[in-house]
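Handing you this structure, nothing more for now.
Yeah, one chain of the complex is gone here, protein chain that is, but the others are all in their spots.
Then we have chain A:
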Amino acid sequence: MKILLVEDNPELTQNIVEYLEQQGLRCEAVTSRFEAEDRLLAYAYDCLLLDLMLPDGNGLQLLEWLKSNAIPLPVLIISAKNALDDRLRGLDLGADDYLPKPFHLAELLARLRAIYRRAKLGGKDELVFGEILIRIQSLEVFVHQTLLDLTKKEFDLLVFLLVNKNKVLSKQSIANHLWGDYTDNLANFDFVYQHIKNLRKKITAAGGKDYLSTVYGLGYKFDEYAQ
């Protein structure tokens, strides 16, 4: 999966590129609209990660440009301008999703994967990891061919953890992924632990390995190399 990132903040660019490449994605970064148009004309990408505030114009203009040049490309807008107008206009202009800054890198990856699945695989894909098989569209999880009885939240949590496997996911990023803005008002994230606990129980009960581990109170990790 090859990503083009259009973002003018070098630190943020570095964060994103590093994270995505560690997860096996190829990510190229440019800092301006002009450069982006250049790359898009020359190469094919699977997804465009677009910041709206660019030194040489608004990212929305790039969306219009894509449209007028008939380049079919899934777009994920990342912007600190959480103005509702921008969000709606972005989605109107054909962006696939809108992620307000500041976001969790794990959330970014999860959204990218979801967009990619929708755009390229029509949502009919399966995530396979060892004995675990996840059917995204039908919300089904099998461990050793046994169908697990998961709640929607547990399902989302498993997909989120698996997409970001081997990474420590902070409780906040998990809460944010599952409950969105609702977590803004919450004082603690104990409920994340509850879901992790339940999920772990259900997987191991079906004979799966205990992949989920706690990392010093920081967060949780789907550990590929768990014993």
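Here is the rule we use: contacts are C-beta pairs under 8 Å (C-beta built on N, C-alpha and C of every residue); 3 or more make two chains touch, one makes a residue touch a chain; residues count from 1.
Everything below uses one rule, namely that contacts and distances are computed from a predicted model.
One chain of the assembly is not displayed; among "ABC transporter", "histidine kinase", "ABC-2 type transport system permease protein" or "Fumarate reductase iron-sulfur subunit", its UniProt protein name is "histidine kinase". Among A:Glu18, A:Asp38 or A:Asp149, only A:Glu18 touches the chain left out of the display.
Contact with the undisplayed chain is limited, among A:Phe34, A:Phe103, A:Phe129 or A:Phe142, to A:Phe103. Seen from chain A, the chain kept out of the figure touches residues 9, 11-12, 15-16, 18-19, 22, 53, 80-84, 101-106, 153, 167-168, 170, 172-173, 179, 181-182, 184-188, 190-191, 194, 215-219.
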